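With one protein chain held back, the other chains of the complex are shown just where they sit.
Chains here go by letter, A and B, matching the order in which they are written, and residues are numbered from 1 within each.
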């Protein structure tokens, strides 16, 4: 129904800078996903430079996967500047629900910043909207209810676009819900693929102030199509992981428009 | 002699959470090895959450590869809680012997925590038991003596299971010594494979309070068999590295039982 090919084409022409304050585990992975897709990643967290750096960026990606006090401070400082500038912010509440610190930090970032899009698994998002869910470490184990309704509830609660990813992804702005039925089960066997989908959401939102629902859905479709392409011929999670960057770089706007499975839900 | 296939089968059913406080260089690698094997990794080091996180975990893996004061504090806090809970702790004393700080921190962690298993190369373990050895950075260069005896001596000194890895690995509980003759020389050409073997030791020990000697040996056999499988068809350390995750994910309990070369030493 919706054709994400044009967004990808525009992204590759603009090559936006995507400032990422993210976790130690996936920094290389999200940088490489950003670069392979066609945008420019930069990681910076020092109080001396985060505000200046985000001023240069088309989007800010915040990810609490290995959070600590100074990093949260950096997220807040960069996020306040981005909020003031109207720069889109994407938040990944990694492990919300596993510990109080992660849940509270996610809520604090949502409360103090103008977050444009929130991307998490069902357990993380359910925790943030107050639904009972099971999160084991950083994995959603179940019990979070209907993911389409969860996306809508989160979008309404926090006034943003919410993406609940899983076997099928659901993206909502509080009114509409789009489903994205791209992806591959090997994504669940590689650490950081959720974080990559958040970074790619940042790439698609970069420099935009309109249509964040569609941009967020397109990002997940692009990542999912790349995963499908990468899985063909992969021997397992390791070779799939390497081929995922190949597939992101090889994504053609026309082919993406054809393979994307975005539907109103 | 011993069949590790059942342990792997049980691990994949339980999917234990393995909390890792490890070094910046290998976080992605140990997370992916843990996930490929079938357990769930989580990295968390903030004082606000380490105790809560380790309370959810089946094992705690500590690795001093890029240590600093706050990270050592986090290891101690998480380790004390794990010790109190009876949660198995696995320690990787990366670079012990290279600098006093690494040697002393390793000894401190061994002294203050109930460490279940210690996994290192010959130089690192020799340093900790007071045998003269040469460690160049984080590599063991030689002179550490008979590795089977070294494993036994370390196990006795510290009251734990000691794994001394190398071309052949030796694992001891202070009485018995098992040799594990699996692995491949390409492991030495990839950064962090020692750290991965430590993480996998954590996976096999997760949730267990009995038979840590066997579990530690099985972990090394599983990792070694995966390395053998990965090496077949690899073009060098980079493609071997990618294929190593494929091989960990593809490990079949029955095939593992057949390929594992664990013997009393």
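Methods note: contacts are C-beta pairs under 8 Å (C-beta built on N, C-alpha and C of every residue); 3 or more make two chains touch, one makes a residue touch a chain.
Predicted model, so just to flag it, every value in this text is computed and none were measured.
Of the candidate positions B:168, B:190 or B:257, contact with the unshown chain belongs to B:190. Residue-wise, the contact with the chain that is not shown comes from A:35, picked out of A:35, A:188 or A:255.
Which of B:8, B:26, B:39 or B:62 touches the hidden chain is settled by the complete complex: it is B:26. Although one chain is not shown, part of chain B still touches it, namely residues 23-26, 28-29, 65-69, 95, 98-102, 136-139, 189-192, 234-239, 241-242.
Where chain A meets the chain that is not shown, the touching residues are 15, 17, 19, 24, 27-28, 31-32, 35-36, 40-46, 48-49, 52-53, 56-57, 70, 241-247, 249-250.
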